[in-house]
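Provided herewith is a single structure, encoded as structure tokens, for subsequent inquiry.
Missing here is one protein chain; the remaining ones are kept as they sit in the complex.
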Amino acid sequence: MSPQDNYLATPSGLFFEDFTLDQELVHGVPRTITEGDSSLYVALTGSRFALNCAETVARAAGFYRTPVDNLLVFHIAFGKTVNDISLNAVANLGYAEVLFKTPVFAGDTLEVTSKVIGLKENSDGKTGIVYVHSVATNQYHQKVLCFKRWVMVHKKQGEVHLDTPIIPKMQAVIDNDEQLVPKNLDLKLWKEHYSDHQIKADDLNPGDILFHRDGITLNDSDHSMATRLYQNNARVHFDQHLMDNTAAGKRLVYGGHIISLCRALSYNGLGNGLWLGAIHGGTHANPSYAGDTIYCQSKILDVKQFNRRDDIALVRIQSLGIKNSMPDELPYLMREENGRKRYHDNLVLDLDYSVLMRR
Amino acid sequence: MSPQDNYLATPSGLFFEDFTLDQELVHGVPRTITEGDSSLYVALTGSRFALNCAETVARAAGFYRTPVDNLLVFHIAFGKTVNDISLNAVANLGYAEVLFKTPVFAGDTLEVTSKVIGLKENSDGKTGIVYVHSVATNQYHQKVLCFKRWVMVHKKQGEVHLDTPIIPKMQAVIDNDEQLVPKNLDLKLWKEHYSDHQIKADDLNPGDILFHRDGITLNDSDHSMATRLYQNNARVHFDQHLMDNTAAGKRLVYGGHIISLCRALSYNGLGNGLWLGAIHGGTHANPSYAGDTIYCQSKILDVKQFNRRDDIALVRIQSLGIKNSMPDELPYLMREENGRKRYHDNLVLDLDYSVLMRR
Partner (left out) sequence: MSPQDNYLATPSGLFFEDFTLDQELVHGVPRTITEGDSSLYVALTGSRFALNCAETVARAAGFYRTPVDNLLVFHIAFGKTVNDISLNAVANLGYAEVLFKTPVFAGDTLEVTSKVIGLKENSDGKTGIVYVHSVATNQYHQKVLCFKRWVMVHKKQGEVHLDTPIIPKMQAVIDNDEQLVPKNLDLKLWKEHYSDHQIKADDLNPGDILFHRDGITLNDSDHSMATRLYQNNARVHFDQHLMDNTAAGKRLVYGGHIISLCRALSYNGLGNGLWLGAIHGGTHANPSYAGDTIYCQSKILDVKQFNRRDDIALVRIQSLGIKNSMPDELPYLMREENGRKRYHDNLVLDLDYSVLMRR
């Protein structure tokens, strides 16, 4: 750096003071999803849901071709929001009302817009919470995916900014069942072996618990490849030199990768849960790092019929991601402590979502 | 786990007692192979055989488009069988009569069925050997690939099950040459540089040995990505928490990945061995783990003319995979000991196969 050097500022993301209520952010880097992305998704997560794996199966189920895995769609849409919303995030606090509205096929191009729907300063004076509603659309301007999320974001200065917090209302559960079912989905021609002859919605009851047996160990290369594929540029996932100065000293695994691993693991037992229709809420209870082995256990929250159809039912599931222990190796997964939910240190994900399942 | 919890069983694969002679298993998760899968195959193995890399080359060789690498087809077909056949396997004991019958192109969808052709209890009372014949078909119901394999599988109980072992006959070598040559394959227009001006079938004689020079070091991320791409869900490849309790303490590399690496390494010297037509037999002599460097040496077993054609010959090859040593760094690769073949601890693969090679 010599005296005559003229340093230009490079984008550093928005800070809490940069957000205003109803602000609209049109995110960068539109993205065409390809078969290459889907192959990588399988290679990185091990997902095996048949509807996303074979054109013959997709056609038998009413699609004209293989739909892209909804979680791949979610990660790519989420990735687009990071550069504006969460580059200066301390933490992703939660998701709600994640709704997959239109199937995505290879060749579709996604763009994402977010609107600020809430703002709240924290008492520490250094951070605030930003609530956004993000919408991904395809090249036909159809809404593909909507979701709300809230993140704790650094302030630039630490000065007071807002008098009254604005906290948006969020539905605990998306309960308009019509929204969850793709128009053409039809499982009447589904063959038993497509999904390994597994149990169906009619075999499930609220309260049933399934431990999905398989475990998957995270490698730095896997999770950082996945996160780069999603063009999510949060530095904590990639930059070890930066992370050397943190308490953990390691690159943080993108929480969405854990969601994908848990969904992929749930194939063992819930392989007939073919279509992820909505995520009602999600919490990354603890961080994950390379070397951690992820297991998943699911609890059936609800089984609902839909329009008297005898091919599909709506099943609401709570999936828990657990690291480095099978559930029976831990004294508890979560428990009440002074009226608050407390997660075991090895519990990494608490996800509440609905799938369409064969009856 | 609270008293009212209702744990449902999740699929745990078949045990020795679950198999019966002539039983037919229709495996799950049909799979459309895409160009994305082929790109990943190149990135994971380093394969360079020109017929699988370029549409111009494939057309010059009589195909209407680029055929998918036969080993990628094999791994995807094999992967489908794991969930039923070998989830409780102690070891994959061998392969025979692996025959590639119809070329596969991007867009083709594979389904796989296996038939139990043999069963044998082991004297330890805890395991048995299951012999299966697997057939992969495409969306036109054409047979794409057939193979036999035998695996040692755990018993559930350890009780006696079978009176008489049934051991199927298996051909040592697929000797119907017609079966090995794709109908349209024609190498008359092949250009020397396509395959780096390398030696041709007419330059080879039985007994010739080629050391393929290059080495490739295994990373955990590579082999587990490959194995997930193939949707092979054997836990030993992915779950470090599980493997912590084994003697080696490491995730086991899928044996098929070693086959692919050896085939890719053999390009150096045998780059004109364009079409892998059949695998006559294969043994995973020792396990491989991340950090191991794989080398390959091949011996020409046989060179045969086919139908008086002057563009191709059939070459039978024995390729040996060796870890962490070049062949001349070892006192022996395999030797006779008390009348039995004994492999050096660093020898990981002994593969007997036929390729179609330019004359």
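Here the chain labels run A and B in written order, and each chain numbers its own residues starting at 1.
As a convention for this text, contacts are C-beta pairs under 8 Å (C-beta built on N, C-alpha and C of every residue); 3 or more make two chains touch, one makes a residue touch a chain.
What you see is a predicted model; the values in this text were computed from it and never measured.
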- [ ] Looking beyond the chains shown, say which of B:9, B:172, B:189 or B:209 touches the absent one.
- [x] B:209
- [ ] Specify the residue from the set B:5, B:55, B:244 or B:345 that touches the hidden chain.
- [x] B:55
Task: Residue of B:171, B:198, B:286 or B:305 in touch with the missing chain, whole complex considered - done: B:198
Task: Those residues of chain B which, in the complete complex, touch the missing chain - done: 34-40, 42-46, 48, 50, 53-57, 66, 193-199, 203-205, 207-217, 219-222, 225, 268-269, 271, 291, 293, 295, 324-328
Task: Residues of chain A (touch criterion as defined above) contacting the omitted chain - done: 1, 4-8, 10-12, 26-32, 34-37, 39-40, 83-84, 107, 109, 111, 139, 219-221, 224-226, 228-229, 231, 233, 235, 238-242, 251
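By definition in this document, only the chains that are shown with their structure count from here on.
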Open item on the list: Measuring centre to centre with CA averages, how many angstrom lie between chain A and chain B?
Closed with: 36
